[in-house]
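Of the protein chains in this complex, all but one are displayed in their positions.
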Amino acid sequence: MKMVLTAFIGNASFCSIFQSLAAFFKTNLPYILAGISVGGQYALIAIGYTMVYGILRLVNFAHGDVFMTAGLICFYLSLVTPLYVSLPLTAAFTVLLGFTIEKVAYKPLRDAPRTSAMISALGMSYLIQNLALYITGGLSKQYPQIPFISRSVTIAGATTKMVTIITPPLVIILVAALVALIKYTKIGMAMRSVADDFDTSRLMGIKIDKVISMTFIIGTFLASIGSMLYFTNYTAIVPTSGAMPGLKAFVAAVFGGIGSIPGAVIGAFIIGICENIIKGLGWTTFSDAFTFALLIMVLIFMPSGLFGEKKTDKV
Amino acid sequence: MDKKKQIIISIVLIIALFAGLWITERLVGTNSMLIVVLKKAVIYALLVASINLLQGFSGLFSLGEAGFMLLGAYTYAIFTIPEAVKGNVYQYYNGGLIHVNLPVWLALILGGLVAAFFAFLIGFVVLKLKSDYLAIATLGFAEILRAVFQWDALGGITNGSNILRSFPGFKSVLYPFVVVGLCMTAMMLLINSSYGRAYKAIRDDEIAAEAMGINLFKTKLQAFVISSFFAGIGGGLLAMYQLTVKASTFTSGLSDELLLIAVIGGIGSMTGSVIASFLYVAANEWWLRFLDQPAFIGTFQVPLLRSGFRKVVFSVIIMVIVLFYQQGLMGTREFSIVGIYEKLTGLKKKKKVKASGGGTEK
Amino acid sequence: MSESALRLDNITMQFGGVTAVDSFSMNVDKGEIVALIGPNGAGKTTAFNCITGVYTPTNGAVYLFDKKIVANHPKGKALKTYGGTSRDFEKDIIVQSPDKITKLGIARTFQNIRLFKNETVFDNVLVAKHMRAHQNVVTAMLRLNFREEERMRRETADLLHMQDLYQYKDEIADSLPYGLQRRLEIARALATDPKVLLLDEPAAGMNPNETAELSEFIRKIKDEYNLSILLIEHHMDFVNQIADRIYVLDFGKKIAEGTPDEINDNPAVIEAYLGVDDNA
Partner (left out) sequence: MKKLFSLILICALALSFVSCGGGNKDEKVIYIGVNEPATGESGAGGKQETLGIQYANVVAPTVTINGEEYQVKLVIVDNETDTAKCPSVAQTLVSANCCVVLGAYGSALCIAAGPTFEAAGIPCIGISCTNPQVTLGNSYYFRICFLDTFQGKVLADYAYETLGARNIYCLAELGDDYSVGLVNYFCEEFKKLGGNITASETYPLGTSDFSSYIANAKKFNSDCFFAPINIEPAALVIEQSNAQGLGMPLLAGDTWDSNVIATAATGTNLEIAFSTFFYSGANDKTKEFTKGFQDWLKANPDKLTDNGGNDAVAAVSPLGYDSYFVALEAIKLANSADPKAINDALWNVKYTGVTGEVAFDKNGDVDKDAIFMVGIDTATGAFKFITEQGASD
């Protein structure tokens, strides 16, 4: 009797949970869509953070600003060239920027204490933002309309831009390609070994500088793709546009387990969706604070994140 | 030079400094740029020194300074806005909930204590984390604090996201100098005490410090709380200087700026922090302002000069210091009367600098 | 029967699947100098770290003058993967951080010297006095603790005099020659007023002359400070000179114990240890 009752209750509650879940999805579809879209864009930035941290143990604070710069480069290029030229050129220039930043700001500090490199990253971020401010004259720039992906579409009653739908599959394809690169190519192997043990890899004759440059190149390339998707949705570029997405992407990387690429991607999607649902619930003041609260929780209770490896310091 | 002589000279110099300030203020007027810069710089000096206490003397990399400044500034403002104008300030919240008015000095100290208390709570949670994670976590807490202070539900206390104003400021430049002077003295006495040695031990080698019986967590928490106390007082002073307080201005960018000033001065040098603060504020607010204005030499327009150029120049200088002069202006040295006296009189014994000891192997 | 100063009871330390120390028991009597030897990776330093609280052992207990100061037993997942030979589980759980252990009277030095490199010799030793000073932040800030401060400085100066280091008191620790750095590290450990001193390879990198000096020095401080000493060492000459008794670890397990003479003749030791190390 008791069993039947519990089964019945269980069933009923299951049904009602399912129903309310469905209702929740229906009313919150716009938020979830926005969350998935922005999450995918965070993911592309987060990969840059997680790879650099995995190898250099450095929080590359300037990464979010590189992302913003990619937007500005595209804006200025689109003034003089057609989009099919300016988009690839944007990616190329952004990669060049990332490469240069590593050579100028991080390489000289490779043997310095870790905080020095981090301060250098902060300084670099400050420099990029101020340069952007100087060049743009402090006014926002309108991101060019990229045909097709800036078109409006309607799914299940929610209207959004095409880019929202394109982002998740594109992210998955890019990540799959990246994972394949890391798994099967020689440079990928070198990256893994450097991430595992920096000094030993150096002794084993791996060209550390090449590996690090490659990491920055991949990271900034993905960030430039991310910027194309992101600024298509949020079209105004100001010098501080990269700061918040950058920090959130970093949180995503920590959440997913720093050093883990799939972790960063999943973390980014979770953060994107949660953030938008929180706004949907009317807690808009706390949408940014939520990200940081999540970060602190993860750091304290799950320091290695969702997929990260545990590491113990040796005395 | 014996101790007595040192103390006498110090006192004479301090009196001379204050007398000099008093006369300068009379001569150039309270509203002159010089006095304005001095006011702001001395407050920055305290804030940067409090960062240095953490970063330079305890090895704790925190990016949460702005959060503790916010606590200090708000506490000061909330408890000193006169009853008569509360209705105006708290226009959307029926004149606010707090109807206690404290004297200025008490409100400043209370601001420090509130910041210290929150540092205690936050430190409990984050101080187990290592360098860069600690930095990110403190940054996160500062951002959370900022969001909480802008929350409507607390509007009766914090005035929600709206500005707080109409509280007393200071007229004379002597006021911030006295307060900051007292705080800096306390900090200097602390870092030269047994506790300061314990902080430095942790900074240099946590494991060895533990083996010396120094409790890592307790000592770090102590340094964090003390630093935040001074950050809170600095925040209160900044409120007095600005005459308005608003949560949205205490961003992580502010913490970064202060940290970079500390780097310019030299991580691990209090006097370096002070000198760097004065240079930074003076250059930023005064000397380098001309970089933002288009200028002409005859009919030739100087290139590059326009709005925003000052900041570019600044960030380039900072990057040069970070990359090529990691020691900053002072390194870990302190600028002292004794040092100068000895240098002048040639009394200083030549100290051996890192003798390349034979058979050193590690 | 002599009094036990330090006793390890069934200490097991496991990292994941690797058992670094396996059910290791040993004893140091009061006033004794005991050496712990074994090939590289035998688990000697790990045993030290278990005693000093850097690691919490997976199982076992540590006694200081018969008072239990560290104890643990595996539970949950650790129990399932437990790989120690002895399944004699300790009942209590006592976990103390390294600073507490130091306060209880166990001081140590490190295999790779860990001085406060940029501080002076004097300050390096003075730091160790912080732990036992009667003061708080406020009194220190207001200099109300000047008597304590004076006492700490006096004691530090005395200690440096006794260790013949006083002449170097204003030198930066990092600038001292290697041998002096070793001595300074020991002096710093002594400044914590220990009852038991743990030395991790004190003679590493020393030539025979220096080694002889060092063994003199260790005997001297043992008598002066009424210490019991446990040391890890590779130099068999040095160990034979100095140790009253020797324990031998190999792959985390104790394979022999006894006087230097007994150990030198022990075939198992010769096979496991002396056979692979050319220091012998």
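General remarks:
Residue numbering begins at 1 within each chain, and the chains themselves are lettered A, B and C in the order written.
Keep this in mind: a contact is a pair of C-beta atoms (placed from the backbone, for glycine too) under 8 Å apart; a residue touches a chain by one contact, two chains touch by 3 or more.
Fair warning: this is a prediction, and the values are worked out from it, not measured in the lab.
Taking the complete complex into account, the chain left out of view touches A, B. Although one chain is not drawn, the whole complex shows that of B:T24, B:N101 or B:Q242 it is B:Q242 that touches it. Contact with the omitted chain, checked across B:N162, B:N192 or B:T332, is made by B:N162. Listed here are the chain B residues that touch the chain not shown: 31-33, 36, 40, 85, 88, 91-92, 147, 150, 160-163, 165-166, 169, 171, 241-244, 246-249, 254, 283, 285, 287-290, 292, 295, 307-308, 313, 317, 320, 324-325. Take chain A: the residues that touch the chain left off the picture are 27, 30-31, 34, 38, 133, 137-140, 142, 150, 152, 154, 158-161, 233-236, 238, 240-241, 243-244, 276, 279-280, 282, 284-285, 287-288.
Note that only the chains that are shown with their structure count from here on.
Per-chain Cα centroids separate chain A from chain B by 33 Å. Rounded to whole angstrom, the centroid-to-centroid distance between chain A and chain C, based on C-alpha atoms, equals 47 Å.
In this assembly, the C-alpha centroid of chain B lies 42 Å from the C-alpha centroid of chain C.
Residues of chain C in contact with two or more other chains: 54. Within chain A, residues 315 each touch two or more of the remaining chains. Those residues of chain B that touch chain C in the complex are listed here as 186, 189-190, 193-195, 197-198, 200-201, 204-205, 207-217, 222, 226, 332, 351-355, 357-362. Contacts from chain B toward chain A in the complex involve residues 55, 61, 125-126, 128-129, 131-133, 135-137, 139-141, 143-144, 146-148, 150-152, 161, 207, 253, 256-257, 259-260, 263, 306-309, 311-312, 314-316, 318-319, 322-323, 326.
Those residues of chain C lying in contact with chain B across their complex are 52, 54, 97-100, 102-103, 107-108, 110, 112-119, 123, 126-133, 135, 137, 140-143, 145, 148-149, 152, 170-172, 174-179, 188-189, 192, 205.
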